[in-house]
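Here's the structure we're looking at; comments come further down.
We show some of the complex, not the whole, and keep each chain where it was.
Each chain gets a letter, A and B, in the order it is written, and its residues are counted from 1.
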Amino acid sequence: MDTLSVEHLLGIKYLNENDINLIFKTADHFKEVINRPIKKVPSLRDITIANLFFENSTRTKLSFELAEKRLSADVINFSAGQSSVKKGETLIDTVNNILAMKVDIVVMRHGNVGAGVFLSNHVNAKIINAGDGTHEHPTQALLDSYSIREKLGSVKGKKIVIIGDILHSRVALSNIFALQLQGAQVKVCGPTTLIPKYITSLGVEVETNLKKALEWCDVANVLRVQNERMDIKYFPSTREYTQLFGINKEILDNLGKKIVIMHPGPINRGVEITSDVADSDQSIILNQVENGVAVRMAVIYLLAQQIKR
Amino acid sequence: MDTLSVEHLLGIKYLNENDINLIFKTADHFKEVINRPIKKVPSLRDITIANLFFENSTRTKLSFELAEKRLSADVINFSAGQSSVKKGETLIDTVNNILAMKVDIVVMRHGNVGAGVFLSNHVNAKIINAGDGTHEHPTQALLDSYSIREKLGSVKGKKIVIIGDILHSRVALSNIFALQLQGAQVKVCGPTTLIPKYITSLGVEVETNLKKALEWCDVANVLRVQNERMDIKYFPSTREYTQLFGINKEILDNLGKKIVIMHPGPINRGVEITSDVADSDQSIILNQVENGVAVRMAVIYLLAQQIKR
């Protein structure tokens, strides 16, 4: 049987193209499963998964939980608020304690860049990175590519622009890696203060003019405006951001072609995107959410196949 | 097969008498189920239910969760504290995101009047209102009526007085609708500042004298004193409330008949009701809690029958 080239899912940068194809092929199967009346398979009845979320998250945590339950895995939830982290325990000790209770896979969101990689070197379990600081968010990038492939037939050769706060976005970085691996062209668009200087070294062009960026692309992946970042250091106000980088129906209708609109959520309606755009037939935002469960089932399933039983 | 006249359970005011009879007949069956050694039925193995609680709740949330698990549904819990609500996402977006993960039924508690109705107009899922602001709390009213029917044989023709803070109580309003629909007579009793003026327009008499109210009734449904409301605006002090509207054993024993005592909980012992009353054989308070699981199983089961599979 086909298997992933990696032992953990720590970031897209550790994957090759075959891995992505295998994940997508497996996700195709699970997408069919979750659209059946009984949306479950008994595949992982012998696997225990711990969800360790050291940062808050709604959709990612819920999506992973559902993916795990639909695979019939045993699920344990652990959030930092209830934890021994406050008592001064190290991350490795916290996780080793959980693993001593016979946990096979750890899904972890953590505020520190590289937390997943660090953990994978020190504990005996499969690690899935559900977001590490401003670094990577690999399952989000996989579900984004999967949704483009579903909508446009393939990712190869497509032109994708990522719009917004690239500097602080793990979604942007993981998407760039995933899209390039599959042969897409990627540009980023946003305020220069929110675009990191190293981005061009990744082979990504910067386009600060929204209109030009949209005219160029097949797909616009619109990032959420993080209000807490809207200050003098990065950008004067949300209102000014909307004027320069907000997408509305008029802008889209004037393009003379129908581009695909994506958003990782949660949406600030009227800020980075208007309601008529978010709810239009060009938007695949809710498909992204639906595909997230199937893609996460695939990742978990494939890593679980490597566990000796 | 019999079916409800409604597509959601948004409030008692949308139900007819047949609906209530159907819910009670179904609850009779489930009450028998939850008193078996194995308290589960496999009925809803193909249904996923999300519990969305934007306000805290112990007994209602627990009761719904148990009802869902005993029907073998897949259950997802979501509370506002962990959520994207804080990031400025709209209620509809939050719920649509959850639904995109293939959720069939949403049980929602929300601080705003009409939140369930609003939601039912915008999303594609069955909505069960688990309390919306000061408006309705339909499953509480159903379990209250079910408990009266169990204790007294029927609700029809019975005299029920609801005692306490009617103004801010969703329990009171839903109870009034449910009791009248089944042919009971309803009075309310409490401080005039805590009784809304519109109440008489619902065909409900106001009785400000506790003794007279109790002499009249077959059943007294005693509401919890919400300490945070005991200020000069509504009522000077808890102590004064207890003197005028608190129920103790002496008052009950002087009635010359045995009335039934109900309370939706949590009880403030010694405030609206003394311990010897709460724990007496006239009290059906814990029966209400037990029946809550059976009635919620019935509501969920009946709505799930309308979902195409």
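Miscellaneous remarks
Following the convention adopted for this analysis, contacts are C-beta pairs under 8 Å (C-beta built on N, C-alpha and C of every residue); 3 or more make two chains touch, one makes a residue touch a chain.
As the structure is a prediction and not an experimental result, all values here were calculated from the model.
Taken as a whole, the complex in this structure file is built from 3 copies of one protein sequence, with 2 shown in place.
Criterion: only the chains that are shown with their structure count from here on.
The mean-CA centres of subunit A and subunit B are about 40 angstrom from one another, to the nearest whole unit. Contact residues of subunit B toward subunit A in the complex are 45-46, 48, 74, 76, 78, 82-84, 87-90, 93-94, 96-98, 100-102, 309.
Taken together, the subunit A residues at the contact with subunit B in this complex read 34-35, 37-40, 56-59, 61-63, 65-66, 69-70, 79, 224, 227, 265-269, 286-287, 289-290, 292-293.
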